[in-house]
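Have a look at the structure below, then the notes.
Only a single protein chain was left out; the remaining protein chains are all shown in position.
After this line comes subunit A, so read on.
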Amino acid sequence: MTGHAPSALDVAGLGYRLGGRTLFQDVNMRVAPGRSIVVTGPSGSGKSTLLMCLLGLCKPSAGRITVDGQEITRMWPRARARLRRTTMGMVFQDGELLPELSPVENVALAALLAGRGRRDAYPNAQRLLDDLGVPYAHTRTDDLSGGERQRTAVARALITEPTVLLADEPTGALDPESRDNVAETLFSLPRERGCALLVVTHDRHVAGYGDQRVRLDAGHLAEVAG
């Protein structure tokens, strides 16, 4: 899990204690641009907390996290938020889209919040939705299918052209057909866009799409063979 090639995401010796209990310790991983990693593990193993640490929403008790060459564990909150806006994207389990906004606006909103101008935000949002096959022209967000909603969420995560793309159970609420469709889309992104992808999932089938698979169990991260 270590290497010397330039990495988009570099985690070294990461530990997290909650009260008197060690949730995980000595977690190490590197994800290079264009590569994907899947984190699996039983419920309560700390997968979501690890994700929060990677996003900079939660302070680890030990170790360091480097995103795009910048160590976020040593940053001030404002700088960390700026880095998160510009270099990281996130796909949530339920998409977390705003039903009042159109699919294009949902995607463009992330760009606007990241400080991008409207001249780029809306055309890029449309292009991404086109690329991901979301029928946005005459469809309300509320009327999108589960798979379409997740692909819209992927588009929203991609619109800031992140170096690191994180996904939290992105197929957890989908039927098998939609799950495969979204997983194929998601895991093709590193190759197509050169970003690093980290996916947290319970689904072994989805885990199979990753270039690299690791399992967080009993506080330790271990690589899963083949």
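The criterion applied here is as follows: a residue touches a chain if its C-beta (ideal position, glycine included) is under 8 Å from a C-beta of that chain, and two chains touch if they have at least 3 such contacts; residues count from 1.
The rule we apply is simple: contacts and distances are computed from a predicted model.
Novice: Given the choices "Nitrilotriacetate monooxygenase component A", "YhfT family protein", "Probable glycine dehydrogenase (decarboxylating) subunit 1" or "ABC3 transporter permease C-terminal domain-containing protein", state the protein name listed in UniProt for the chain not shown.
Specialist: Per the UniProt record, the undisplayed chain of the complex is "ABC3 transporter permease C-terminal domain-containing protein".
Novice: Looking beyond the chains shown, say which of A:A8, A:L23, A:V39 or A:M90 touches the absent one.
Specialist: Checking the options A:A8, A:L23, A:V39 or A:M90, the one contacting the hidden chain is A:M90.
Novice: With the missing chain put back, which residues of subunit A would touch it? List them for me.
Specialist: Subunit A touches the chain not shown through residues 48, 51-52, 55, 57-58, 77-78, 81, 84-85, 88, 90, 92-94, 96-102, 105, 108-110, 112-114, 117-118, 121-122, 140, 142-143, 156, 168-169.
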